[in-house]
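Notes for the one structure printed next.
Omission of a single protein chain aside, the complex is shown with its protein chains in their original locations.
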Amino acid sequence: MISFASDYTTGMHPRILEAYAATNLEPLPGYGMDAYSSRAAEKIRLAIQKPEAEVFFLTGGTQTNETVISTMLEPWQGVIAATTGHIQVHEAGAVEYTGHKVLCLPSHAGLLDPEEVEAYIKTFYQDESHDHMVFPGMIYISYPTEMGTLYPKETLARLYDLCRKYDMKLFIDGARLGYGLASLEADMTMAELASLCDVFYIGGTKVGAPIGEAVVFSGSPAPRHFITMVKQHGAMLAKGRMTGIPFDVLFTDGLYMEISQHAIQMAERLKEIFRTKGYAFAWKSPTNQQFVILPNEKLETLRKEVDFSVWEPADETHSVVRFATSWSTTMEDLDLLEQLL
Amino acid sequence: MISFASDYTTGMHPRILEAYAATNLEPLPGYGMDAYSSRAAEKIRLAIQKPEAEVFFLTGGTQTNETVISTMLEPWQGVIAATTGHIQVHEAGAVEYTGHKVLCLPSHAGLLDPEEVEAYIKTFYQDESHDHMVFPGMIYISYPTEMGTLYPKETLARLYDLCRKYDMKLFIDGARLGYGLASLEADMTMAELASLCDVFYIGGTKVGAPIGEAVVFSGSPAPRHFITMVKQHGAMLAKGRMTGIPFDVLFTDGLYMEISQHAIQMAERLKEIFRTKGYAFAWKSPTNQQFVILPNEKLETLRKEVDFSVWEPADETHSVVRFATSWSTTMEDLDLLEQLL
Amino acid sequence: MISFASDYTTGMHPRILEAYAATNLEPLPGYGMDAYSSRAAEKIRLAIQKPEAEVFFLTGGTQTNETVISTMLEPWQGVIAATTGHIQVHEAGAVEYTGHKVLCLPSHAGLLDPEEVEAYIKTFYQDESHDHMVFPGMIYISYPTEMGTLYPKETLARLYDLCRKYDMKLFIDGARLGYGLASLEADMTMAELASLCDVFYIGGTKVGAPIGEAVVFSGSPAPRHFITMVKQHGAMLAKGRMTGIPFDVLFTDGLYMEISQHAIQMAERLKEIFRTKGYAFAWKSPTNQQFVILPNEKLETLRKEVDFSVWEPADETHSVVRFATSWSTTMEDLDLLEQLL
Partner (left out) sequence: MISFASDYTTGMHPRILEAYAATNLEPLPGYGMDAYSSRAAEKIRLAIQKPEAEVFFLTGGTQTNETVISTMLEPWQGVIAATTGHIQVHEAGAVEYTGHKVLCLPSHAGLLDPEEVEAYIKTFYQDESHDHMVFPGMIYISYPTEMGTLYPKETLARLYDLCRKYDMKLFIDGARLGYGLASLEADMTMAELASLCDVFYIGGTKVGAPIGEAVVFSGSPAPRHFITMVKQHGAMLAKGRMTGIPFDVLFTDGLYMEISQHAIQMAERLKEIFRTKGYAFAWKSPTNQQFVILPNEKLETLRKEVDFSVWEPADETHSVVRFATSWSTTMEDLDLLEQLL
């Protein structure tokens, strides 16, 4: 059985396992106060060329999203997201659980349209009765989006301008950040992205780490007592080394981008295979998630030997199916897939 | 530098590291749906002889406490805890963040007194105006407590009786469960403890696992849609294998109790060393945490070579200092400590 | 200056003022335990022919919506509402503040379409990954809606059927209930409406009372300890008489429907005036709120003598303007308006 089901199906990059082993019996302070976590934070600051950025390691994506969003919003504010945004759809209402509304705007293949965002914000402040409404306090976007698409640098710059104009925050969910930045269509570096938002996170779980996401406050200071809030929100580990070490490894010798590029090469090859075999794509994705239209019969036979995610029905007889590559996808996996198609 | 600072200063039991390595590239479903998590749950059910118990793996202690407490309480209810209870003191208000009050009762070396608990509950229901008060809906205790002490089986049985009489829940925080059950003064097995509460958790992080706690609903069914609540509360990992595998290993061939017994042997030896050297204890602890009274001068010199936790001032010239042993404490560590005293 | 700005601009029906005066120095128990509140509840039960219905008096609409919704939902559930629903737009995120998501579906002139609702619910349960989603637990509708429109009885019955089929609740926001039931196009009585939902509220504030809304659990029992929850949510008054007395008066000798019918007669006359003067309506409303399209110049001159609400721009040179009648609107008000047009 080969798996393209998601980018979190395998364990961790072997070098992380090695680092866990090498440091295993070393006594370290807990709760992120260890030297590996500090070193990882420092390496991230170097990578994004922001010596003053504040970096924290949290356990996973949902925890990160709700902790960052709720601590950066004022109580009268909500967060703008696309209708397809992860916080809107697949986090069990974790943001609302913190008391904040998700303010939905249309999704264009996963992307927000800056014109529509500005129209919404403007209208809000024109309406006399806005004292009884939830104020937009933040824009949440994903890079790459849940549909595998990417914001061009120019669009990101426009969204960030909007935020500064209206005293809002821009937060980038980078659960798959590496696979976005390594895309052949990406037009920015991590440093550039870091300078076009208030806060973003560097996805670990889906990009080679076993657990952990690195929250980076690159454009705004971290909320006061952020550490206490991470504890209160249950996103902290006693053994902080478990998230610090992976990022220390991933940000040594460019490993993070190296394995991300590998995943993108695998995705490009996967696209080629499907194209050659005559399959169409539900929409164009330049990153590690590919959305292929499969006849339902083919889907059923393929399912016996390949693991993937059925996304949604395409029509009566076809489905949209997601194939995801990752740092651990191999050419052998792809060769096998090719034979099965 | 040797460390007795806490039981979470080292990484993980070597067999867990081996299991991570052995399974690393195996593709597995996420979010706790993997075979290792299922197997670990099954082994736990066997260990406590409760085939119908429901078992879930969460990331850490604070997350576990707030998720279990808030999902088992009704919105008009609060949770009874000792003034020294972890949820009352050291979880940054995580329980209150879920909207529930912690109802404090006196701590007797970390323990609740069942007489006082019953008096409180009774009074509550006698007072006519209790419609404007927070109803006690759960008793929270720790085994062992934050002060290293243990509830005798008979006391636990009385607390559980009270809960059933007043339609409340009994929840045992077992962050250090192994070190409690392995104590020379423990008078019950894990199976007996499991049959004297509605829900408890088996501490992983402090007992050899890198992360993770196993929540066991042994006396009550799990709250409906508990999985969704774990997601909403940010206590879930995409790579559920990271918590499932450690418990699979710890519950194979009795490893969990074996390493707990080791920690207790180390603690007994540590007590002997301090006693022999003429030091007194702030209170009697039969588990892995020992609270020694040190002259402040001694504390300062010792600090240069040994890591420990300063608990509280004892008097003008002395302090209460906590020394914790764990699964990874060695005789060499103790010999070194002895020489330094 | 005459006012059609809203239905809450004047004080209270004179008979309520008389009743306040007549009972003013009578000592009464607090928190809704007084005889007037009990009597009002009994009269409401009679009016809807549900002897077992549970009735509570809360201070205002937003308080009522968030208290009812959050106490009837389970923590993993959200509430379905139209995009124009009051809870979605104009309650400052009060529902989200209780931790629950508002699940938006399209508004058709303020109304939900049962087909779309069923499609949404069905899809939800087909999707494998719904454990990470917010479960729909309630349908919230307004009668009449925020746009003045009404659900036909048949549509209400279909929505209620859906709720029973999928184990959900149906909640009707009746802030303007009288003005809906008294409409010439209404096809049901209050008793019929009460039998087609789990819970609804009878608007007081906008229908002659100074404050207060009567929550009626007609199809489901009230949540356990609902009184405690009303206190916790800040929707209770020490002087419960202040909400009990108005409902006692309004439900004596059919006053509630009598004043509602008066408001509808005034609205019909208002429609006639605008029609005769050649104005168009932005949409058809059979209740006390009328949405007229006015040239912006006219709007500016009229504004000097008449109070109304500017709803939204209609086009470059016209606006949609809301004129609301109420129990206190007089023929003199309308004659004056006619002269000014």
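Each chain gets a letter, A, B and C, in the order it is written, and its residues are counted from 1.
In the analysis below, contacts are C-beta pairs under 8 Å (C-beta built on N, C-alpha and C of every residue); 3 or more make two chains touch, one makes a residue touch a chain.
Since this is a predicted model, take the numbers as computed values, not measurements.
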Could you tell me which displayed chains border the chain that was left out of the figure? A, B, C
Just to verify: which one of A:Asn24, A:Ser195 or A:Thr228 makes contact with the chain not shown? A:Thr228
Can you work out which residue in B:Ala92, B:Ile141, B:Ala182 or B:Met229 touches the chain that's missing from view? B:Ala92
Listed in rising order, the subunit B residues that touch the chain left out are 76, 78, 89-93, 96-102, 104, 128-129, 131-134, 310
Hidden partner sits against subunit C at residues 1-3, 5-6, 8-12, 14, 17, 20-21, 23-30, 59-63, 66-67, 91-94, 97, 205-206, 210-211, 228-229, 231-239, 241-242, 307, 328
Subunit A positions in touch with the non-displayed chain are 31, 70-71, 74-76, 99, 131-132, 135, 224-225, 227-229, 231-232
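Note that only the chains that are shown with their structure count from here on.
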Centre distance in Å when subunit A and subunit C are each reduced to the mean of their C-alpha atoms: 42
Compute the distance, rounded to whole Å, between the mean C-alpha positions of subunit A and subunit B. 33
Centroid of subunit B to centroid of subunit C, CA atoms only: how many Å? 50
Shared interface positions of subunit C, touching two or more other chains: 76, 99, 131-132
